[in-house]
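Before I ask anything, here is the structure I am working with.
One chain of protein is taken out of this complex; the other chains stay put.
Up next is chain A:
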Amino acid sequence: MRYALLINERPGATDSHDEHERAAVTAEYMAFHDDPRVTGGERLQPAETATTVRVAGEEVLLTDGPFADTKEIFGGFFLVDAPDLDSALELAGRVPALRFGGSVEVRPLVEYGR
């Protein structure tokens, strides 16, 4: 089964990290990516770089910033192919962001044509 692991982070939680610690966390994410169950994933730029698009009638409205102002910000995702939910949850439990106050939402993907 295919799942998305949606990673929500606490902004600023790793700001105090020095270069060495930063490199260590990056290496952890790389290693995570190497798990055979992981089929893809991306890291997003910080929420301040977001532009939100809405439509009101005919008009396209643009807002500076993310969709919602929340304590946790969507920061990236992995796509995984795992035999069952327990396997996906086990992977999710190893996402480094969890150690810095973040959370991971595990969502099954819609399978078309089955």
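Everything below uses one rule, namely that a residue touches a chain if its C-beta (ideal position, glycine included) is under 8 Å from a C-beta of that chain, and two chains touch if they have at least 3 such contacts; residues count from 1.
Assume contacts and distances are computed from a predicted model.
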Choose one: "acetyl-CoA carboxytransferase", "Cytochrome bc1 complex cytochrome c subunit", "Indolepyruvate oxidoreductase subunit IorA" or "RNA polymerase sigma factor". The correct choice is the protein name in UniProt for the chain not shown. "RNA polymerase sigma factor"
Chain A residues touching the chain left out here are 1, 3, 82-86, 88-89, 106, 108, 114
